[in-house]
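With one protein chain withheld, the remaining protein chains of the complex are depicted in position.
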Amino acid sequence: MDWLLVIFGLLLLILNIHISRTTNVIPLILYMSASSIIITICYLLMDAPDVAMTEAALGACLSTTILLCCGEILKKENLTKHKLSFISLIGCITLGALMLYAGIDLPSYGDTQTPLHQHINKHFIEHTQNDIGITSFVAAILASYRGYDTLGETTVIITALFCVFCIINTNNQDITDHKVGTKTNSVILSKITYFITLYIVILGLYIQINGEASPGGGFQSGTILASIIIARSFFKEAIDIKYFFYLSIFGLLIYICAGILPVLGGFTFLDYTIFSAHHHTAQKIGIFIIELGIGISIFSSMSALYFLLTNFIRKIT
Amino acid sequence: MIGQTIYIIAVLICITGLYMVIACNNYISKIVGLGIFQNSILIFYIALGKATKGIPPIYADKVDIIYSAPTPHVLMLTAIVVGFATLATALAIAMRIYKRFGSLDISILDNS
Partner (left out) sequence: MHLIDIIGYTIITIGSFFILTSILGLIRLPDFFTKIHASSIADSLGIPLCLLGLALLQHSLINSAKILGIIVLFFVLGPTSSHALAKTAWIKRNKRQ
């Protein structure tokens, strides 16, 4: 559907130009969320369901939540530009023209004779069913062929959590000082949250376990399960934040254990052949273990990030 | 030229985000501009991986099937998660600046 993608792309472009010219903070953040949703549709049109799910969960939902809490304290301010912003506009347009000139030789959209489709992707597509035996190529590359990168990615989220904690802590506060939760007296919110928690748990576990057969995996399910904790914080005194710290480290430890166990057994790091005799089953066991680790660690990191930021903002207003 | 429309759109969104980072006076605008910049790069990479008459990279048991390339999807998954981590850290720093100085506007912060 080439023309549909062009229509959504032009809509995205007009929305982003409008974002750069808006003067209030709350409409800016809401337009950014709408832009993320349109980008999710574009990803679906470009045959990328995994990326679409992650963008919808992280970009459209969680980023908007965190940004809105920060934008709420700047409600009355007017967003202006520099006095010399015209020069930077000329500079950016020149840079864009240079990039377009450099991209004249780019292949047409959808061309399959490019080097991208020939060498490494052809190898992955042809050999996944023999080597690993799972149906989702993206999960096979993410968890088995390129498992090191995913280890780094999980560590980045935990590092961001600790960075935010260190930045926000003032005057040697203890970790237990970050209890959050408001007590709104809304019966509707509490009853609906009790009902919807079961729903979200089933959905999250379904996405987590089906990570190797369909789009999904640890990242998306971790974010979806974190929404339960965020919804719960609207009407109850929330959980102590140190448990989320321990839980995120525990998730990372599960991942590292799946890598260290083969080393103790004589293989290389993250070599899943130690887990079973038949090598397809071994790969599936290994991928299941590391997706579990990723899911736990992302779930606790996202909840803790939300709590840290919103609690701090409530204290400074 | 028609076959490269999506790349042109990605470049234009990229320079919009960059303009917001450079020219806006408020820190929240700069952070949102950084997010727009990151999103445009992701669109560019995933558009490179699409194959005409292809299906998403999930194994289907038929003959003569073309898949879209799975490697850009994996790299962009990582990029989205790392982008969110940088957003959270940038917001924490912005909130500390607001607590210390009382404003997030560069023209006010430069004079204090």
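Order of writing sets the labels: A and B. Residues in every chain begin at 1.
To be clear about the criterion, a contact is a pair of C-beta atoms (placed from the backbone, for glycine too) under 8 Å apart; a residue touches a chain by one contact, two chains touch by 3 or more.
The structure displayed is predicted, hence computed values, not measured ones.
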Omitted chain's touching partners, listed by label: A
Option touching the unshown chain, where A:I120, A:L189 or A:I274 are the choices: A:L189
Of A:Y199, A:F250 or A:F267, the one touching the omitted chain in the full complex: A:Y199
Chain not shown, touching residues in chain A: 184, 186, 188-189, 192, 195-196, 199, 234
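Simple rule for what comes next: only the chains that are shown with their structure count from here on.
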Separation of mean Cα positions, chain B and chain A [Å, integer]: 12
Residues of chain B touching chain A in the complex: 3-9, 11-20, 22-26, 28-29, 31-33, 35-36, 39, 42-43, 46-52, 54-59, 66-74, 76-78, 80-89, 91-96, 98-99, 103-105, 107
Touch list for chain A against partner chain B, complex: 5-6, 9-10, 12-13, 16-17, 19-20, 25, 28-29, 32, 35-36, 39, 42-43, 46-51, 54-55, 58-59, 62-63, 66-67, 70-71, 73-74, 77, 79-82, 85, 88-89, 91-93, 95-96, 99-100, 103, 106-112, 114, 116-117, 120-121, 124-125, 128-129, 135-138, 141-142, 146, 149-150, 153, 156-157, 159-160, 163-164, 167-168, 214-215, 219, 298, 305, 308-309, 312-313, 316
